[in-house]
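Removed from the display is one protein chain of the complex; every other protein chain stays in position.
So, chain A:
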Amino acid sequence: MLNSNSRDFSKESSHFLFKGRLAVFVSGFTMLLVQVVLLRELSSLYAVNELIVGVFLSFWMFFAGLGAFVARFFRGFRWQYSGLFPLISGATALMALWWLYLAKEWLLPMGVSPGLSDWIFITALAAFIFCFPTGMMFTWFSAVLSNKSGSRETEGVYMAEQGGSLLAGFLFYLAASFWVNAFTTFSFLVLLNFLTGLYLSAPVRKLFLRGLSVVSLLFVVLLWFVPQYETAREMVLHKSVGHTFFSPHGSVDVVERDGEIDFFKNGNFISGAIVPRKTEELLHPVLLVHPSPRKLLLVNASVGLIPEALKYDSLKVVFLSSDNARIELEKELLELSGKPASRVDFIHADPVNYLEKQSSENYDVVLVGKGIPYNLASTRFFTGSFFALITRHLSPDGILATGGIDYSPLWTSHRQEILMVMHETVNGAFPFLRIWAGEKVFFMGSRQEISNDWWQYHPAVLTENVFLNPDFFPDYLLEGQIEHVRQSLRPNVPENTRVRPVLFQLALHDMGEFWDVKVYWFVVILGALLVAGLVLFRESAKGVFMAGVVLGGMQITLLLFWQLVMGDMFRATGLLFSLFMAGLAVGAWLGRREVLFFSPRFFPALLIILAVLSVSAIPVLDTIGHTWLFPLITIGFVFGFSFIGGAIFVAGLSLHPGSVEKTASVIYAADVAGGALGSFLSAIFFVPFTGMVNTGYLLGMAVLIAGLLMVKRL
């Protein structure tokens, strides 16, 4: 349907092309920013772990794909409706954000913590609210612009969208340390999209519409001045928030309630100030067995231990954390305790990287850990290689302590296995090992045997303790519990490593018990969806779908591996995601120009290259994990995957029969549906259960078979 009224066809066409691509560029920008901010907000409200990131991203892709697919059924694709899409996109972004808060209040009242089904429902609906209408823009503008210009504009639209994402990803990465709260960010996006919508609709000729535009614009601007964040947080916490510490890892809300100060980290109640029995035992056991500790290092430690450590005269404390909000919280707790800050050093750095670079520092006591590592980021502190790194920083009579898991008269089998893995990992790095088992269990490794009585060295500290003293732990109780732990341990358990995070797998099992769900059911459903995808998508869409599965899976795997090495997932998500998208755009461009093998003719070859990349990525990255090359090579792999992905997308478009809007919607839908499934399967199942190397291997094999079969077919 070409515009036959136009006198200067090509000029007007390029004018519309610019407008349309700009709209999609803004949409790409909006989508990525909304994605990373919602993700961070989700973590800060619901205390989610990395797997939910995978789940969220897959819903994201799925609903965006669904929107694109459904949009093909619009009639006529007339330009004058184009301005509506940015308006809807901006408004739904803000709605999705409010949904996260309202859901917490409606679905999880009275402090009930979310279960897996809550997480899935809440993330799915949030993704749907925003992605479904926004995803329509892809098909809409592809069709509208192709109509205007008379040639296929799908690739151009695709590239514009990815370009917008890239910009947003960089902005987020750079700005992650300067917090702008989610509501302010989204109000800005609403304004941006509103202006884009106006621009698309310009010139507005009717007086009524002009008036409406001005009034709406004023309303959007006013949004900036409404204290949305404060209102939303207050609704969720039922008390006004005194202040909030933000970091890329989440947030800590400081709330005053009935004269006591409460802290909520990512929605979960924590308090170091008022539950001494917890903080005391999480620190003292290891210090009690050292005759004269002078320097203590806290890594991935529980909240509120510093005031406890200062009970030891002349002990210097180093608090090492990559989470700035945690550091701020510790400072506040220290101030509340009234103890002097002069003996405490706060270091804001990733512990692994920091300790690798440092060489001179020696600590008498190093405490690692705060119980079961429910997120991938903290399992990296429970590996043999990390403990070996710690040994380099221990003084000759130094002690490493780790654990902090609740003691229980019974262990579920997963808890017991977690203990066994921790014990084995400490045992691997130290010749001597001692166990504490009060209300918590700790494993302490040392180079010299420690055989003193628990209460022997620091009587003054014990009198200061309200809880950790012989009154609460009569010998029979303590010795009995230690013996019980010892009897529960068995040798020859797998070691927890970076590429195979056994501890994380066990922690997930532990969470599964809490929710009373079996992960296997998800796999059955996802497997069925996978088969359905392979049956339903025809022609080249099948290849694009399969490639989507692998790309989605590898994207998540790379992201999780980045988390294990660099420890900063939430910040990196936006960057890696946007680089990935930029790569897709470049790949699409290469495919459109048929540069080298980026051509529909080499469709099977592209799939085979994808397979090789999948199989090799994690092993290669693991071997260079300790060097400066890691971020560069990771980005190299990200580009590798995405170039191929973009080219496969274009090849799929070219090879698929049918009209522009039909092809665009089918291929886009195949791509995102595959991506959604791949990331979901990898996050929930492949990575935790088979390890990262095997995930790459499985995905690689699947796409290799697809590629080989296509070779046979051609």
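FYI, a contact is a pair of C-beta atoms (placed from the backbone, for glycine too) under 8 Å apart; a residue touches a chain by one contact, two chains touch by 3 or more; residues count from 1.
Basically, contacts and distances are computed from a predicted model.
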| field | Per UniProt, the name of the complex member that is left out, chosen from "Extracellular solute-binding protein", "Trimethylamine methyltransferase", "AmmeMemoRadiSam system radical SAM enzyme" or "Sarcosine oxidase subunit beta" | value | "AmmeMemoRadiSam system radical SAM enzyme"
| request: Check each of A:150, A:211, A:480 or A:657 against the chain that is not shown and name the one that touches it. | output: A:480
| Selected from A:41, A:262, A:323 or A:350 as touching the chain missing from the view | A:262
| Which one touches the absent chain: A:493, A:551 or A:566? | A:493
| note | Of A:148, A:370, A:393 or A:415, the residue that touches the missing chain is A:415
| said: Using the document's contact rule, name the residues of chain A that touch the chain not shown here. | reply: 47, 108, 110-113, 115, 238, 257-260, 262, 264, 267-269, 271, 274-278, 408-413, 415-417, 420, 466-467, 469-474, 476-477, 480, 484, 490, 492-494, 502, 505, 513-514, 516, 520, 523, 527, 530-531, 534-535, 542, 546, 686, 689-691, 694, 698, 701-702, 705-706, 709, 712-713
